[in-house]
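Complex shown without one protein chain; remaining protein chains in place.
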Amino acid sequence: MKPGLNLISLIHCCSSALFAEGPAVYAIHDARVVRVSGPPIEHCTVVVRNGLIEAVGENVVPPADAWIIRGSGLTVYPGLIDALSTIGISGPRPPPATPALSPPPPAAGPEDRPSNTSFLRAADQIVAADPSVEAARDGGFTTAVTFPTANIFAGQGVVFDLAGMRIGQMVIDPSAGQYITLRNNGSSFPGSLMGVIAYIRQIYLDADRYKVAKAIYDKHPKGLERPAYDRTLEGVIESPRVLLPAHRAVEIDRMLQLARELKIRPILYGGEEAWRSVDSLKRSGVPVLVTLKWPEKAKDGDPAVDEPLRVLEMREKAPSTPGVLAKNGILFAFYSDGIATSKEVLKAAKKAVDAGLSTSDAVRALTLSPAEIYGVSDRLGSIDNGKIANLVVTDGDLFADKTKVKYVFVDGNKFEPAPESPDAKKDLEKTQ
Amino acid sequence: MKRALALAPLTALWLAAAPPIVIQNGTILTVTKGTLLGSLLIKDGKIAQIGENIKIPSGAMVVDATGQFVMPGIVDCHSHIAAESINEGTVSVSSMVGIQDVLNPEDIAIYRALAGGVTTANILHGSANAIGGKCSVIKMRWGRTANELLFVGSKPGIKFALGENPKRRGGGNAFGATTLRYPATRMGVEDVIREAFTQAKAYRASWKDYEARKSRGELVIPPARDLKLEPLVEVLDGRRLVHAHCYRQDEILMLLRVADEFGFKIRTLQHVLEGYKVAKEIAAHGAGASTFSDWWAYKVEAYDAIPYNAAIMTRKGVLVSINSDSDELMRHLNNEAAKTMKYGGLTETEALSLITINPAKQLMIDSKVGSIEVGKDADITIFDAHPLSNFSKVTKVFIDGELYFDRDRDIADRPALASRKKELITKAAEEQKKSPPVSPRRPGL
Partner (left out) sequence: MIRFCRLILLVAFAGCLWAGSDDTFFLRGATVHPISGPEIPNGSILVRDGKIIGVGVSLTPPKDVRIVEGKGLQVYPGLIDSATEIGLSEIGAVRETSDVSELGRLNPQLRASIAVNPSSEHIPVTRANGITAVISLPDGEGLSGQASLMHLDGWTTDEMEVSRTAAMHLRMPVIQTIRSRFGEGPPRIPYAEARKTYQKQMQELNEFFESARRYQKARSAAAPEFKPDLKFEAMIPVLEGKVPLLITAVRERAIRDALEFADKQKIKMILARGDEAWKVAGELKTRNVPVILGETLSLPLDEDDPYDKPFTTPAELYKAGVKFAFGTYNVSASRNLPYQAAAAVAFGLPHDEALRAITVNAAQIWGVADKMGSIEEGKWADLMITDGDPLQTQTQVMQVFIKGKTVDMDNKHHRLYEKYLARP
């Protein structure tokens, strides 16, 4: 066994070679395996071959060709999924705080299609070498769902694995859904929240008519006016689901109503006050992506400014949201919302556990639930035969403070996180 | 009570049948059926009986109103509370937007208006556009959801605006650049409205044409639906009420003429501060007038505003209401109504009508609210003195027979709210000491 382990270290040292040669066969032996799809199994073996999980169980015998990892004292979880992120997209993402040099062309109405880049695909924008990919992976994240985020119809998300030489190999689903923001355009239409909502409504009406017009025209092109090609509507039509922002209860109500009216399949993101909207969420069956960036007091605020009880309550109760959702059978997943490190992401998730969420539900919200929400649970999210071999191996409970990530498997490739050094974090911040 | 309501949705409770309520021994100002010393029975959210002696049903909640004054809940025909945005000011015609999309049931202004006796309000889009957005009539159901605020059965409305506000041409934007927006004159304001309705007529015709050709079995691509023009078609068809912000007599007349030309009606003229100069014409068109009691001189078009406006228009046959257009004024519309007695000599009942039955008529909800009559919604405000006295204050407010404001309870609940707040602040401070907040890496979503 000893030579095997040495060899693994060797392979890790020249990990670039690893991709070229294809993944090896591994067996994690005698570990605690949190499958998520079923109860955890003690003294269990997981066999990984060709990037897939080949076998899981107490009585599984490690194959002869496998690199064996002694799992005693270790816990194996499905690879963590960040359900909404900008991981892998480099360059400045948000609109800059300082004004741009030249103004955007002003829009006079929805017909100008302002802030609609629905056709953009994150799958075409992610960069494998982006430092955020490795940083997330080192913390146990094997998959991220990344979206373009710059416009009202910002574009389409991608479910992708956080390791690989070529983007094409990393992508699991290039069409995760459409990311919608409610950002208004200030002095150009739409310049208000209600303008943005009206704008979204008009776009969906336009898309419906676009489909009808195209269908009619495609059947009978003769004698009919040719409908103009519109990429902003194409992008809307080809998105299988729609992410809508909803933080406060009133916003959750508002977005559920809008989705109902537009007959779209929404996923809500934010969810800090979803604990107040249990009934309507249950009725609608709409899943929620819960931010792990819990609301907190602004650090640069005036200490003498009286904060309303409403806001204080929201802050206090936000971490209890996941527990309430779990108890009520509402499907939800966590997302990092730009938190600095995976360690801190898990710490934030621990807050939800402290506020009433069971540990197993917390793991689920980082694994199987996001996979279900994005329709990839047949491939990802649990430790089951035939699923993609995305695993995170730790030396203890995922949410415990002292727990370290020992190995991460992405598509069957094994990674050992770089040892944590205080400088590493600083360097990372510098690159941002 | 106010916070408890806000934080605990009581939908289920609301739907359950409430016990009957008797409001006893008060001076009942019915507004439409005179004044009597007596009692009021509320059943299933409606006013069931009014009389000098009412038998108290078993299980009824009894409210002693001895020495107090019971009046219909106040109706405000012009308000901008309970909404997260008011103006879509980027375009001259913003009829595609609507307040209903952005109602905010947690706006404290709702509770404060309630504490001023208001039970119903017309929430209007702002006045930045010749044709503004869609409006919503709401009841002050504090603690409910946005949808539950809506006044079920009220007619949809739309805001128009004339004069100085819509002709502001725009200025610098966030980038420092200047984007000029047509119109810049009252002439242009008229043109924008005429142009929009010309388009709306063509739009309506294009759908009629489409339906006709389709029914003949022709192969046609449907016209694109236009959320901007659809509300205007509803106006043309009499299915949406126009509430038009206006000041000067010339622009008032202009709008009435444009409406005549296109064959629709102006339901209310809002502010209409020079309405007294063209009261005859307003009455002839059948438009209502919703005005301030005594605001004037804050801009040029308000320089000829007089506090006698409501009285003159009333005397000349216009249906008049007094509105607030302000979170603050909304809290004492009863005092505002009293000013029409001072300036122009309206009677007590006429003054009270300006904030109850008249705005209800203007909003076409007078079959449900605006007076104390059997069968109407039990929207009731109780004052500790005559509401037209400056020394009066609201003690209780009912909406649909449910107690939404109770001054005694408000006062009693204050210590508990304060201590809860203190507890949360302390807890958060300790939390922050324990674990320093996380440092963000990527931008939040």
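For clarity, chains are labelled A and B in written order, and residue numbers in each chain start from 1.
Heads up, the rule we're going with is that a residue touches a chain if its C-beta (ideal position, glycine included) is under 8 Å from a C-beta of that chain, and two chains touch if they have at least 3 such contacts.
Computed from a predicted structure; not experimentally measured.
Peer 1: Could you tell me which displayed chains border the chain that was left out of the figure?
Peer 2: A, B
Peer 1: Touching the hidden chain in the complete assembly: which of A:L309, A:V324, A:A365 or A:I383 does that?
Peer 2: A:L309
Peer 1: With the missing chain put back, one of A:P39, A:G223 or A:G301 would touch it. Which one?
Peer 2: If we include the chain that is not displayed, A:G301 is the one touching it.
Peer 1: Please identify which residue in B:A184, B:A283 or B:I312 touches the non-displayed chain.
Peer 2: Checking the options B:A184, B:A283 or B:I312, the one contacting the hidden chain is B:I312.
Peer 1: For the chain left off this view, which of B:Y182, B:F262 or B:W295 is in contact with it?
Peer 2: Once the missing chain is taken into account, the touching residue is B:W295.
Peer 1: Give the residue, chosen from B:A115, B:A196, B:A287 or B:V320, that touches the chain omitted from the document.
Peer 2: Of all options in B:A115, B:A196, B:A287 or B:V320, contact with the hidden chain holds for B:A115.
Peer 1: Over the whole complex, note the residues of chain A touching the chain we left out.
Peer 2: Within chain A, the residues touching the omitted chain are 184, 192-193, 298, 300-306, 308-310.
Peer 1: Residue-wise, where is chain B in contact with the chain that is not depicted?
Peer 2: Within chain B, the residues touching the omitted chain are 84-85, 108, 111-112, 115, 164, 276-277, 279-280, 294-300, 302-304, 306-308, 312, 315, 327-328, 331-332, 335, 338-339, 341-347, 385, 388-393, 410-411, 414, 417, 421.
Quick note on the criterion: only the chains that are shown with their structure count from here on.
Peer 1: Measuring from the mean C-alpha position of chain A to the mean C-alpha position of chain B, what distance in angstrom results?
Peer 2: About 43 Å separates the centre of chain A from that of chain B.
Peer 1: Please name which positions on chain B make contact with chain A in the complex.
Peer 2: Against chain A, the touching part of chain B is residues 3, 6-7, 9, 11, 83-91, 94, 96-99, 101-106, 108, 125, 133, 145-147, 170, 173-177, 179, 219-222, 224-228, 417, 420-421, 424-425, 427-428, 432, 435, 437-445.
Peer 1: Going by the contact rule at the top, pick out the chain A residues touching chain B in the complex.
Peer 2: 84-87, 93-94, 99-100, 102-103, 106-110, 132, 135, 147, 149, 185-195, 197-199, 201-202, 205-206, 209, 212-213, 216-217, 220, 224-225, 227, 248-250, 253-254, 257-258, 269, 276, 279, 291, 293, 296-297, 299, 307-310, 312-313, 315-316, 335-341, 344, 347-348, 428-429, 432
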